[in-house]
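Complex shown without one protein chain; remaining protein chains in place.
Chains here go by letter, A and B, matching the order in which they are written, and residues are numbered from 1 within each.
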Amino acid sequence: MNARFVRLAEQGRPIVKLTVDGVPIEALQGDTLMVALLTHGPALRQSEFDPGSRAGFCLMGACQDCWVWTRSGERLRACSNEVREGLDIITQQPEAIWPLRG
Amino acid sequence: MTLNKADVVIVGGGLMGSAAAFFLRQRGQSVILLERDQIGQYASGVNFGNVRRQGRFLGQLELANRSWALWKRLPELIDDDLEFIASGHMRVCYREDEIPELEAYAAAPEAAQLDLQIYRGSELHARFPFLGKDVKGGSYAPHDGHANPRLAAPAFARAARRLGARIEERTEVAQVQKVGDGFSISTTDGRQFSAGQLLITAGAWGQKLSAQFGEPVPLETNGPQMAVTEPVPYALPTVIGVYTKIPEEVIYFRQIPRGNIVIGGGYRSKPDMLNRRAYVEPRSILNQLDQMRRLLPGVGNLNIIRVWSGIEGYLPDSLPVMGPSGNVDGLYYAFGFCGHGFQLGPGVGDVMAELISTGSTRTSIEPFSIRRFALSAEQRSKAS
């Protein structure tokens, strides 16, 4: 699993269920998306211009490193969005959804 | 003491001036280029980056074709490809009755070299599946493309320097005048330059200098409205522009291989000419978002990360000032390209070098003559 972040306190919160890269995970109410993802794995997304992955940097909405996607292509900044029940997050940029819709 | 004398002095270090410096050196002319700020800082550096021939005034296509041939040879010419990609350009329309107008343009003899192909309906959407359903038709120019405007003028200036041109940045011209057979140019730092021939490529400031020779032109300045998205996987090779009579709809976009989508058009802002800065109006950005959602529906999930503007010079007939002076021997102009000069840059430099060196050029530039403003001024004063 190789989680990056380590919970130190406040563990008695209600559980929020979401999916990350198709895998169901349990986060705690009040977690940011960043904490939800990084208490289960090492990274938030792939880098665009290097072979590595990104795991956020500033946690205050300034660096813009922590953007993730929902399966429907929505963009969410992981450090400033709280977890919601049923979120379906992917950490790989979706294929450009260019074909004409509706 | 440096001798500040050359065969040709060029005032204005944008793409036109830098390219002219390069081609003049190739023809063995000695060149001094004077640029008030930094090479390519204004219109040349901030425009959309369209290397586009289709859609131009038909009388400009000969010049555009000559320029296009040079774009293809850039790496061997100036040792820089300016990130030029011959990606194809698609001019789309939202209304059926605009398709005949695109067809008429494609059928014009001047446009023959462009190999334009008209698309419509399901055939269009099959070939360009990323376009919104409101798009009814389009004209596809397979050889047109795009490049990086930030790099262009500086690259030409460096190439000119390698050939022996003298490029002086942060050098502001105070006054220009004809002296004997040549020209005397004085700069605000107290220097004097003299030239056998003088080329004014001062962009939005060209008219300040032409006026000093008794040839004022009704030049207006505008700030292009540009925006760029974050990088996304490269999937849109074609440059897209909207053909329409409604100004807010005139949007264009291109994706660069790194993935950012550059967006322009819709409105223009009025630059602050005192501080030489231009801004993007919030309503321009909001309009571009609106128009892009219509033109490229899949774009909705992206973020705009930066906007920028700059200073461009426009003439009322949407054509540049280019060619010899109407009053003064040895004086030449190439400025005021109305926001569509980028593709023409290499060609303008080449034509002006030919004109200045030999006294004539094989390429038609008569529609751009500065005399057209003197004539209309004459007509106006006759009428009153």
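In this text, a contact is a pair of C-beta atoms (placed from the backbone, for glycine too) under 8 Å apart; a residue touches a chain by one contact, two chains touch by 3 or more.
Quick note on the criterion: contacts and distances are computed from a predicted model.
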* Structure fact -> Complex minus one chain; that chain's UniProt name from "Formate dehydrogenase major subunit", "FAD-dependent oxidoreductase", "YwgA family protein" or "Carbohydrate ABC transporter membrane protein 1, CUT1 family" is "FAD-dependent oxidoreductase"
* To do: Going by the touch rule at the top, give the shown chains the omitted chain contacts.
  => A, B
* To do: Give the residue, chosen from B:Q29, B:T171, B:Q197 or B:T229, that touches the chain omitted from the document.
  => B:T229
* Residues in subunit B touching the chain absent from view -> 38, 45, 150-151, 154, 158, 229-230, 280-282, 285-286, 289-290, 292-293, 299-308
* Name, in rising order, the residues on subunit A that touch the hidden chain in the full complex. => 2, 4-10, 12-14, 29-32, 35, 38-39, 42-43, 47-65, 67, 75, 80, 82
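The criterion applied here is as follows: only the chains that are shown with their structure count from here on.
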* Structure fact -> Per the touch rule above, subunit B residues touching subunit A in the complex are 125, 129-133, 230-233, 235-236, 258-259, 296-298, 301-303, 305
* Which residues of subunit A touch subunit B in the complex? -> 48-49, 64, 67, 69, 73-75, 93, 95-102
